[in-house]
Structure formats: C-alpha cells, structure tokens
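The other protein chains are all here in position, but one chain of the complex has been omitted.
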Amino acid sequence: MKEKEDPVLEVKDLRVDFHTYRGEVKALNGVALKLYKREVLSLVGESGCGKSVTALTIINLLPENASVLGGEILFKGINLLKKSKEEMRVLRAEEFASVFQDPMTFLNPVLTMGTQLEEVFMLDAEALKQAVVKQKSLRRDLGYSDFLSLKGEHQSPSTSNVEVSKAEIKKMAKNLCVDILRIVKLPDPERILKQYPFELSGGMRQRCMIAMALARRPSVFIADEITTALDVTIQAQILHLMRELRDTIDASTLMITHDLAVAAEIADKIAVMYGGNVVEVASTREIFRNPLHPYTKMLMRAIPTVTRSVEKLEAIPGTVPDLIDPPPGCRFHPRCPSAMEKCNIETPELKEIVENHEVACYLY
Amino acid sequence: MKLYEYIIRRLILLVFVLFAVSVVIFYLLRGFPTGIAPWAAYIHPRMTAEQIEAVIRAHGFDRPIWEQYFYWLRDVFNGDWGLTGIWAQGRPANEVFFNHFPYTVELSVFGTILTIAIGVPLGIISAIKNNKLPDHVSRVIALAGYSTPAYWFGFILQLVFFYYFSLWGLPHLPSSGAPDFAVAKIIGLPIFDGLLAGNLTYVWDEFLHLILPSFSLSFISLGFLARIVRASMLEVLRQDYITMARSKGLKERVVIYRHALKNALIPAVTLTGIFFAAILGGAMITEYVFSWPGVGQQALRAVFQGDSNFLLVYNLVFATVIVLANLVVDVIYAFLDPRIKY
Partner (left out) sequence: MQSRSSEVRKGEWEARLADMKYTLYLFRKNPLVMSGTIISLFFITLALLANIIVDPNLAYPEGYSNAIYPFERKYMWSVDNMINWGPGIALYHGPEFFYLGTDGWGRDLLKMVVLAIPIDLYYAVIITIGAAVFGTLLGAIAGYIGGVMDEALLRITDVFFAFPPLVLALVFAAMFGRTLETLVLSLVLVWWPPYVRLIRGQVLSEKEKPYVEALRALGASHSRILFRHVLLNSIYPILVQVTMDFGGVILTFSALMFLGFSPSPALPELGNLASDGYGHVFDAPWVIFFPGLTMLIISLAFNLVGDGLRDILDPRLRR
C-alpha cells in the first residue's frame, strides 16, 4: 500500500508540561507520531488526552505556561523544536496550515472575511508576483489550482526581473480569494468577502477557515476538531469537502477528533491517544477489524451500532487520569482489565506488532 | 431601535438633565440656608445698608426661591443669563463665560491629544509584555500620573521648566498665562485662528504657553487611559482569533495592530466619555496653577464669591458637553463594532 518512505512529519517521545497553580499538568507523556506524504492521519481520543496540545506543540503556539520537556518533532528531517520563533512563524505561513474547532471564536469579529483571507495570500508577495507573471504568459485568469502548481517552482531569471506593481499583486490576491472560495464550494464569493463573520452561517465560516488554510499551499494540514461545533448535516458536508480536497491538494492531513465515526469517514490511518500517549496506530480498516490495545478494544465496544442489537451500552470503567498526578507507567493501567505488574512501572512504547500496525502495550 | 431613535431619546434625556442641573445649582447657590449669601458677589464692604438693600431688590434675591427660578428661566429663554458680580466687573454672565471658554477648550483638546498619544502606547506595551519589566514600569508611570496632585505637578513643571531652566541658562518655557488674543476670531480657538490668519509668531507663542499646562493636565489622566487599554488588550490577546491569526503565520506586529487593537480599542473608546468629564474637571486646578485664562479659573472665583449666574452658565454648558460627549462616544462605538445595531 504505502512505500516505506520517510514520513513528512515525525514526532518522537514528545513531553509537554503545563505550569498551573494547582501543580504541573503532565499533558504529553512521550507522544510518537508519523505522518506520511498525502496521507490523512486521524488522531483520535477523549477530551483532555492531549490531541490539541500535540498539534499546538508542532506549530509552536503553546500558551505561555507550557514547556516542552523533551522529544523531537522532525519535519522533512529538521527538528522543529530547535527552531526560533521567527523561523516557526515562517513555517506556519508556508508549510503548516491549521483549521480549528469553533469558527465563531476563531475568526476576528471586526474584520471582513475578505481582509482575513487576503492577508494570508499577501504573506508571500514573491509567490503572488510569480503568479502575476505566470498569468500574463497564460493569457487567462490564474486560478488556485495553477497557483498550487506554482509552489516549489523556482523563478526563472527572466521572470524575477519583471516589474510587478503593488496594485497587480493585490488584484491577484483578490482573484485568488474568489477562486479559493469557489473551490470550497461557497456560493457568491465576492459577496462573502465583504461580509463579517457573524453574518455567515457556521458551515460557511468553517469553509472559509479551510480556505484560509489552503491559501498557504501547505505541506501539512492540521484540522483540530473541525466538525465538532457543527450540526450533523453540515458535518457531513465538510467531511465530503475534505475528501474532495485531499485529491486536489498535495498535503498530508492530521485530523484531530474525538469522534471515531468522523475518523472512519476520512482517515487513511488512525492513531489512538490516551492520557498523553499514542497507544495504537493502524490503518482505518485494520483498527476497526482488529483492535489490539485494550483501550481501543473498549472504545470499539462502546460505540453504539444501529445494525446490531445490544442490551447494555458498554462504558469504560473508571475515569480519565488526573494529569497532575498521573498513574505511573502506562496511564491506562488502572482501568485496564489485562493490567500486569509491569504496567505500573514503565510506560510501554509503540511497537510494530502486525505489519503497519503499532501498539504500545505489554500484552504484545 | 434605530440609530436616530436612540439619539433622540438621549437628547431628550439631555434636556431633562439640564433642568435638573440648573435646579440643583440654583437651589444650592441661592436657596441654601448656610453658605455664601446670593448677593455677596454684588456688594463690596463699603456699601451702606440701603445700597445693599437696593442691590438685593434689583436682582430679585428677596423673592421666594421658586419665583426667582421662574424669572431666571424666562430670562434665559430670552437670552439673558444675568450679570456677574463685582469680581468680573458686572458684565453679562454668558459674555464672561464665552470670552474665556475657547482657552479651556484649547487646553482640553491639547491635553486630550497628549493623553491619547502617550496613554494608548503605554497601555499596549503593558499588555504585550504583561508581567515583565516594561509592564511594571509603565504601570507605575500610569498610576503615578493618576496619583499626582494636580496642584503640585503644575508647580513642579513650572519650577523646573521655567525657573530652573532659566537659572541654568537653558531655553525655557513661559510659566503662566497666555498671550492676548491677537487675531480675528474665526473658529474661536486661539491657535487655530492664528494659523488661519497666518500669524505664526502668535501661534508659536500660544503653543509655548500651552505645552506645560496641557502636559500637566494630560499626565493625570493618561494613567487612567493606559490601564483601560491594557485591560482590554489583555482580554483580546487571550481570544481564539488571535491564536488563529498567529497560526496563519502573520507577523506578531500585524497580529497586534490589525487583529488585536481594533477589538481592544472598542471598550477603551466607550470609557473615554467618562474620562473626558474628568479632564474637564481637572482643568480647573490646572488653569488656576498656570493662570491660564480659561473658564475654570473664572469658575473658581465665582464659587468663592457665590456668583450664581456665572455658575449656572458654567454648569449648564459643561453638563451639555459631557452628555453630548457620552452620546458621541456611544454612536462611535456603534460604528466601530459591526455587531452593534441600535
């Protein structure tokens, strides 16, 4: 299925703590992830298990009271944790695009959608300049797909000397805005650009956020609970859109969700997280057919199915671990029916048990 | 309700407030049993008892208080605000007031400009570098301004910039007063009229005289503004859309100025109405200290003389200004925040 090439993004043994009044919250306890090219990896877990923290750590947007205690984040081989704030900012502008959960609070209420979308394009004036030049040679309007293919193309010496006016750059940005809104299936893009976020519906706002992410032609697309704040029909539409887009754009997607159904819809691979660790990674089919980790098994059993009749809803006994004073060793062991002595001492690492199927458990 | 309905409602409220203000002042100054007698402003020690009686009757101070108020109201609607006392040579109250009003306006305007120019950046710095050294320093400066006695700061400025500077042979600023109005009155504000008339020496002279009093006035209120800006910036910087803006890879400066500031200034602007009242009130002592020929200085004398006519004009004009300023601020708020619809 997948060639054993190097992952685009690899997280190794990531540990992150938050300093709060009540103590140190040990949010990430050695997270390990691999994201390959053009793949959709879904990071699944309960609320508070550290999914969003992982994403924020990757793009270096953690709040002030957080510290990264150890580990590596390798993007195309480079360790992101060693990069400066400014270098990370450039990476956020060029390679990592994020879409977040609640489009109401994540969009600036006093700026128009046009302003908020255009500024993303205007981040890379050089690219826009390239686009203007290309458009002149193409003799037709440059669309987003053309813009996409421009990425990575180095400027030929003849084009880098061409004078492009600021007005032309702005116009190119505006045209790209309109085109990209069409790509995310928004009707009447010109009108939307003039409107404020509160004037649009939730689904439309979310599409705009996705457009803002696409505008950067990213290598990695991080979607943090993007469907959670939407009702089910809109959810389906957005997922549909994401599926269409993954063929158009050349990016890898990290899809964070607590909803296994959403993950099943769209992911190639699923990584299950619990209490600050990734406990199991496998392809979507594999993980539903053959869950290995006790937690994953219980998760599968806990999903109510419409087709089979079930007497009792099987909930997982116990509660989520207190991250200020977490259980030693494997953080799931207090709730695990197959817990052993070893589980109380050291946290198990992810090991490949079956081909392309990793588990972090002493059972294997 | 629509915007103009809202404005009309507020204007009606203004009329009510003006009536209430006039009644309060009228009663306090003319009807209140203790304190200065209402005719005190119109007599001098060498008058005989009969002359005093004549003065009292001429001004109607012997009539019952509500009759006095009625006559005063009637006169006001005819444009007659009564005469001031001996301290202002008995000229009509509104004439005395409006002769000096432009100076107070000029002072307040420059004071406000300085306040905004210094206070807003101070607040922004405080918010961006929250709990670090620049924050502490600017907060102490802001609070020091807020805690400074107006009567003291003015004198210190005069001491340093006028007296000591000239002692040390440095070019110095004038200590007090303002040059006489040497140009034609067009707008009424001395500096602007000077500019319009092209009389640059006058403009420069006026400007030099204006620096110290406006700075004194602004120093006291910039602390207030800075802390409001700081508080609302802090609130805004914690919002999700700021995280979103940063995740787009925007430069931090763009995040602050394009995304954060506009949201943060909205509540700051609304509170400006209140602090404008504080500036107007504070101007009185500043004018006294700097002998600035504004209306506050006159009002101070009027209070000590018990001159009710002048004080009625003074308070009514300022009440109007304050209520209108608050109204303007509320309307501006509606324009700034696209979510607000009245």
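A and B label the chains in the order they appear, each numbered from 1.
FYI, contacts are C-beta pairs under 8 Å (C-beta built on N, C-alpha and C of every residue); 3 or more make two chains touch, one makes a residue touch a chain.
Quick caveat, the model's predicted, so the values are computed rather than measured.
Screening B:Ile8, B:Leu28 or B:Ile86 for touch with the missing chain picks out B:Leu28.
In the complete assembly, the contact with the undisplayed chain comes from B:Met284, out of B:Leu83, B:Val120, B:Ile256 or B:Met284.
Between the chain not shown and the residues B:Leu83, B:Ala299 or B:Val313, the one that touches is B:Ala299. Within chain B, the residues in touch with the undisplayed chain are 13, 16-17, 20-21, 24-25, 28-29, 32, 34-36, 136, 139-140, 143-144, 146-153, 155-156, 158-159, 163, 227, 231, 234-235, 274, 277-278, 280-282, 284-285, 288, 299-300, 303-304, 306, 311, 314-315, 318-319, 322-323.
Following the convention adopted for this analysis, only the chains that are shown with their structure count from here on.
Between the Cα centres of chain A and chain B there is a gap of 55 Å. If you check the complex, the residues on chain A that touch chain B are 59, 61, 89-94, 96, 98, 100, 102, 105-111, 115, 119-120, 123, 196, 198, 209, 212, 216. The touching residues of chain B, counted against chain A in their complex, run 239-241, 243-252, 254, 258-259, 262-263, 266, 336-339.
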